[in-house]
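Missing here: one protein chain of the complex. Every other protein chain is in place.
Here the chain labels run A, B and C in written order, and each chain numbers its own residues starting at 1.
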Amino acid sequence: MYKLIIDERGKKYLTSKNVLQTDLGKVYVKDKEFGDIVFSSTGKKFYILKPRISDICEKMERKTSIILRKDIGYVLAYTGIGSGDVVVDAGTGSGSAAIYFANVVKPKGRVYTYEIREDFAKIAEKNFEIANLKDYITLKLKNIYYGIDEEDVDLVFFDLPEPWVAIPHAYKALKVGGFIAVYTPYIEQVKKTVVALEKYGFKMIKTYEIIEREIEVKKEGIRPKTKGLLHTAYITFARRLTKM
Amino acid sequence: MYKLIIDERGKKYLTSKNVLQTDLGKVYVKDKEFGDIVFSSTGKKFYILKPRISDICEKMERKTSIILRKDIGYVLAYTGIGSGDVVVDAGTGSGSAAIYFANVVKPKGRVYTYEIREDFAKIAEKNFEIANLKDYITLKLKNIYYGIDEEDVDLVFFDLPEPWVAIPHAYKALKVGGFIAVYTPYIEQVKKTVVALEKYGFKMIKTYEIIEREIEVKKEGIRPKTKGLLHTAYITFARRLTKM
Amino acid sequence: MYKLIIDERGKKYLTSKNVLQTDLGKVYVKDKEFGDIVFSSTGKKFYILKPRISDICEKMERKTSIILRKDIGYVLAYTGIGSGDVVVDAGTGSGSAAIYFANVVKPKGRVYTYEIREDFAKIAEKNFEIANLKDYITLKLKNIYYGIDEEDVDLVFFDLPEPWVAIPHAYKALKVGGFIAVYTPYIEQVKKTVVALEKYGFKMIKTYEIIEREIEVKKEGIRPKTKGLLHTAYITFARRLTKM
Partner (left out) sequence: MYKLIIDERGKKYLTSKNVLQTDLGKVYVKDKEFGDIVFSSTGKKFYILKPRISDICEKMERKTSIILRKDIGYVLAYTGIGSGDVVVDAGTGSGSAAIYFANVVKPKGRVYTYEIREDFAKIAEKNFEIANLKDYITLKLKNIYYGIDEEDVDLVFFDLPEPWVAIPHAYKALKVGGFIAVYTPYIEQVKKTVVALEKYGFKMIKTYEIIEREIEVKKEGIRPKTKGLLHTAYITFARRLTKM
């Protein structure tokens, strides 16, 4: 079972081992319970916690860049996805989006996630297990450009290089009132996505960019963090409004 | 039962009535099913849909400003709140935050929401009913400054004028590893919140501002929307890391 | 001669008349000197000031949207335009950009500003007079798409619907080391501008967007202004680096 360990500086570690190696010394975590405090071999304090989904997505293994909380959170709130909903997600990547979706649709909802690369799929499967969400996620080693098997879906989420190819499949898969959300780093992708959404019958098409600013509250004073992330991607939403 | 009705311009209506009055004419919605298209008395097209949580929060009755999706989404993703979690929310206001939380924690989780104004509570109760989430939300007509009844809570969310007063209660209520998220429009409130969080034992204290930019994709060209919302509030997060 | 008048609320008026009509009463400004305080017919306080360039650009007559200080300021600082420099500006519009340029290049520098609409030119001429900068600005009723008469120019500034048409003229007009700055609201215009800049020999091509956030410091607290301007335009800069 995986434990979340946090050191005095706020640095997080995710481990299933008995001993954690850090630059602040060795930490023996075997037999420790969530809520315990442990001191490392160099006398530094470490907190032992049950990892939450957000901890897991932050620290789990990945070979791809993952969707950030500012973006996945906006998708969750914009579409109102929740308990019992059915979500189609592609490509899986490291599994971060699928984990966030499964965490809110379970126990009765389900996430179907499409990935064509076996190496990514392997990592994602392991991450679903760490997050204890394997039972609510179906990973498909399939190219979503060729079609979506599911029907009556509440949300289709695309983080793909050419999402427009799969947009007609998304329309067919969605239930009336359901959402598509398309995550694309470049503005040209937004344009092609919007054109395809219009062509294949989607309505209520809107594109957003979400910007996160950390505010540092320190002894010297309060100010926005001076350096950091400026852009991840645009998110384009649309909706199927009719049966046809 | 409430229906979501969308006109050709994308304008949304939420109604339980048989006839909807709009500036595009009367719309007879009785006996209509979700997915149907109806034409108004002036011949305009209207879509009939099952409202999702995000539709309900957008169109429901309110006497207060409500938390926007950019902010509630960030809280959802930052804390990883999901199925089975227990959330304490104060003040209830129109019930928007409680609805978003209940939508993801149900069926086994629960939201306890505190409000001191009876008029707000009445509106919120009605909104919980419209959202079909009454069974998962406990509304308490109580002042959270005096205490929190619940224990072993996953998330405490404050949208209060003086959140620092209730911060010691939040610490006691939270389970180890649980989050507090404090929503405050002014920077002085952030400062007082951070000071109180530090004083009462919270760790991993971080403040963020989330900025939403709509990108307009039109025939004339693509550009960010020229006018709109610049600021809602800062969100300060912290975590209980130990049993004591 | 024009006077700047400011009321107690901070509202500005620009007038050459003897009596100013306002919603706070009549203000007799004849024979008043800069620095005087006058009371209106309803007893409200008004300040009489010599208008600065920034006041004039804010209050002068216009039939077009004008370039905002966040954008014109960025052009000034990015290109380092100053005393003695020669600037080509098109289209003139209400004359705001030309006024800002003339204000810093005078007395030995010069601004050549191109406009095809006579009605705009007339307003701009009047604005140059109010700003007392007529002697440093040459207004040309000419279409800059057909060519630029000037040579050895330090800065070419374009606020045009199709700036790429005039980009080869700009290259010819610029001195070695000189800058072009292109102001365009839409991202497609940025793309076409960059392609043309590359094609016609420009180097050091960079595009920026400048965002202004007002911070309100009030008794209730400090926070960014809640509503306002989100986007004006992108500014693309490039440079001529060789004689050929």
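Just so we're on the same page, a residue touches a chain if its C-beta (ideal position, glycine included) is under 8 Å from a C-beta of that chain, and two chains touch if they have at least 3 such contacts.
Quick caveat: nothing in here was measured; it's all calculated off a predicted structure.
Here the chain not displayed is in touch, across the complete complex, with A, C. Which of B:20, B:123 or B:187 touches the hidden chain is settled by the complete complex: it is B:187.
When you scan C:26, C:63, C:206 or C:227 for touch with the missing chain, the hit is C:206. With the whole complex as reference, residues 4, 6, 10, 34-35, 37, 47, 49-57, 69-70, 72-80, 82-83, 100, 103-108, 154, 176-177, 179, 187, 190-191, 194, 203-217, 222, 224, 234, 241-243 of chain C touch the missing chain. The chain not shown here touches chain A at positions 185-189, 213, 220-232.
Here is the rule we go by: only the chains that are shown with their structure count from here on.
With centres set at the average Cα position, the gap from chain A to chain B is 21 Å. For this pair, chain A with chain C, the centres built from the Cα atoms lie 45 Å apart.
Residues of chain A in contact with two or more other chains: 187.
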